[in-house]
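Okay, here's the structure, questions in a sec.
For this depiction, one protein chain was excluded, whereas all remaining protein chains were kept in their positions.
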Amino acid sequence: MSKALLEVLEPFTSSSEESDYGATGIHRRHTTTLDNLARVCEAFLGAGYIFEMLSCIDLREKEEIMRLCYTFNSLETADRHLVHADIAGGLEAESFEAPSISSLARGADWQERETFEMYGVTFVNHPELERLLLPEDADFFPLRKDFGRIEDAEAQDD
Amino acid sequence: MTNAVPPEATPGGGDGEVYSLNMGPQHPSMHGVLRLLLDLKGEEVVKAKPVVGYSHRAHEKMAENRNTLQFLPNTSRIDYLSGMIYNLGYCQAIEKILGIEVSERAVYIRVIANELNRISSHLLWFGTFLLDLGGITPFLYSFDDREEILDILDQVTGSRLTYCYGRFGGVTMDVDEDFLARTTAFLARIRERLGMYDDLVAKNVILRERCINVGVISTEMAKSYGVTGPSLRASGVVYDVRRAEPYGGYEKFDFDVPVLHEGDTMARFHIRISEIEESCKIIEQAIKGIPEGAILPKKMPKRFKIPEGEYYFAVESARGHFGMYIVGDGTDVPAKLKLRTPSFSNLSAMPEALAGTMLADTIAIVGSIDVVMPEIDR
Amino acid sequence: MPETLSQLLDDSVLAMPIAAGLIMGALTINVLMLVWAERKVSAWIQRRMGPTEVGPFGLLQTLADMLKLISKQLITPSNVDKPLFHLAPLLAFAPVIAAVALMPFSKSLILVQNDFGLLFVFAFGGIAVIAIFMAGWGSNNKYALLGAIRSVAQSISYEIPLILSALSVVLVVNAMGFTLASGGSIVVANGLDLSHIVMAQDQHGLWFVLVQPIAAIIYFISALAETNRAPFDIPEAESELVAGFHTEYSGMRFSMFFFAEYTNMLIVSMLAVVLFFGGWDGPVLPGPLWFFLKSYMVIFVMMWVRWTFPRLRFDQLMTFCWKVMIPLSILNLLATAFVVAVL
Partner (left out) sequence: MGKVDKGDLGRFLPLVDRSATPVVDPRGAEVAADPAVVRLAILDDLLNMGRANSLWPLTFGLACCAMEMMAAGASKYDLDRFGAGVFRPSARQADVMILAGTISKKMAPVIRQLWDQMPGPKWAIAMGGCTIDGGPFKYPNQYAIVEGADKIVPVDIYIPGCPPRPEALIAGFLQLKEKIKAGRKFNR
């Protein structure tokens, strides 16, 4: 982790803390806003990091947010950075929007499509945001926490 | 699905020269259920669009509904060709989170099992890749060798393909002298056969014509798409999770990370063949150094509760960087398990790599990056 | 009542159906055996057993396959061009039978004696291309069409070196001449007559593979391409085009293509034997036996090649034909003509 990168990141992140690599596999965690996401991504890619993974956590029930999690890693020395960006919205929220970074890291293209179909997060300016894994006529977001609860299914079976 | 033409693939724009071709999901060289929508101009590919999801099995949702132990058998079915690596990788991730110590003997057994699995995966790739190029016999030869590995692993794990050999803290069954002797014998056999493969296949004029300078993935492109594994190493980047973030005792072993800079199909071919050799080297060292001892800790917790927090652990599968992003909430059911699978990223680079190639090359290129569909669809 | 086969064949009314029936029967058995042989040869190359369960050594395996294919449902997809779709298998099937009738199995056993047999064999070979294109076009399937387009381009291109290499043999035959057994006079040989080609080799005790080695190699490679065999099997390239031009064909129609393919193999092998390996010429054993023995040896080599090599790409195939095979065969023809003229 170079100091220069941290300095570049500093204005765009609201928090940045070390993480125990041995136990978590992550070197550093950052929190940013949706507006600054592209800048953060640019900073990492500019420093020679690659975009590794995009995921999402459904925290609508507890914290009224949908949390996007990006990891960036260096191919030369292992240096994994986890970046959080929260989208506000509770259980009743109709849409979740986030900026697309697929123009910066082309690998994000499919991962954003997957997040879109699994969580219903719309990525603005994505070249072709359509369903990836599910049938084209699927109308649900399977990885949202309120979809397909086992308790619901068992209740139905009874 | 031989004659189904999807409505969205009908050529537009009034350019009568471009027509569309639907390949898959049932097509002999689509490695299962990949579907490619190709816009062709004669035999030249103008645009390629992969359609995936035909073997989506909701692994990630299942992980949120099952506890850590219940999810264990799922892992080897995500990528059935390197099931051992996935299975043991998942075990290692949970062990690191919970701080469970793995005995030295189990570590060595895991390394042997991992590398045998990697060799078998590469052998299968070798066979199917040549099948894609029209050579049928190499496929059966490589399966012959692969069967040896499956037999050896069958002996200790009880299964041929979808292993569930790992347990949190070790492995289920101990290996015996017979296993080690058979593995040693296999190493001698595969080294001899690799020479033959090289003579018969890599030096074949037709194969060289078909592979050299075909489907070049540049270093920049590979990095941008997050391509990993042999495909990345064929594009000139030294990146191997076993070396970059040593896990499961790999730091103890001496092996090279083969790298080529051409980035073409032939380079990917050679990288995999040299990786088989490197795996042989690792197994040899592991057999030599395997200590006596227990394979599982004496006392184990009944439930494996994941403390609150976020974790990311990666292993090097036969196809590249397999990452598990786990979010714990204090219970033994993870709040989130994201599987970052290598073929997913590797395949996402295909539209760019395929544009402008010939139809026959399309098959060769998709074959050369070694996709396993359930791993992409999860 | 005529006693012998030749007497039967002299009867102009009976000759046609009997000859056709004989050839059909023989060819069917031949195809059954060839498919069995192909599976056994491939099994041998691939360290397998091949068919073993049906009959001794699995000999009846292909008979079972045939029975099944006969009784299979004949599907005509709804969007096909029906006349073309139905006619194509027959058109692929018929000329190969006609071509076999021209072959000189021995000095006397020639079903149809023709002064221009060689030309006729090539002409019948040319019809197969039309059949394949009809099948591909009529199927209304893109894989079939692609296969047909490839096949037409390939067949037409490789016919040129094929015929040029045969022509150099014709030149040699014309120059050499041979003595007729009865008269003892040297006759001017007709190189286009298949039996003359063999007689010339027979009498001079010289197989033309030694006189024309380059032509023999060119002929063999072009023959592989003509019969759509690996490494030139791109019209039905399984890993690319599913099944190529016969993707939409099922049951008996499919087996007609199969029949045509394997009989084509036999024809090009027989022609190779006639042109380069001395036809029926051989010690001890009777002529026809030698003829078939040699033909099956050539077929064996073709199978061997198929199960050994990967497939070429389409453009490489065409480049190879137009930039290597055709110039080489023209040079060979010119050199032969020069030598013949000077001597």
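Each chain carries a letter (A, B and C) given by its place in the written order, and its residues are counted from 1.
As a convention for this text, a residue touches a chain if its C-beta (ideal position, glycine included) is under 8 Å from a C-beta of that chain, and two chains touch if they have at least 3 such contacts.
Since the model is a prediction, treat every value here as computed from it, not as a measurement.
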Sole contact to the chain not displayed, among C:72, C:86, C:107 or C:204: C:72
Residue numbers in chain C that touch the chain omitted from display: 39, 43, 46-54, 58, 60-61, 63-75, 238, 242-243, 246-251, 254
Interface with the unshown chain - residue positions in chain B: 1-4, 25-28, 32-33, 53-58, 61-62, 65-66, 73-74, 77, 80-81, 124, 139-141, 143-144, 146-147, 150, 160-162, 373-374, 377
Where the missing chain touches chain A, by residue: 133-135, 137, 140, 142, 147-150, 152-154, 157
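The definition used in the following text is that only the chains that are shown with their structure count from here on.
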Centre-of-Cα separation between chain C and chain A, whole angstrom: 63
Interchain centroid distance [CA atoms averaged], chain B/chain C, Å: 45
Mean-CA-position distance for chain B and chain A (Å): 25
Of chain A, residues touching chain B in the complex: 22-26, 29, 50-53, 55, 57, 69, 71, 75, 77-78, 80, 82, 105-107, 109-111, 118, 131-135, 142-143, 145, 148, 150
Contacting residues of chain B [partner chain C, same complex]: 2-3, 5, 19, 21-22, 27-29, 43, 130-137, 140-141, 144, 204, 206-207, 209-210, 358-361, 363
Sites on chain B touched by chain A in the complex: 52-53, 56, 58, 60-61, 64-65, 93, 96-97, 99, 221, 223-227, 237-239, 244-245, 309-314, 321, 323, 325, 327, 335-336, 338, 340, 344-345, 348-349, 352, 377-378
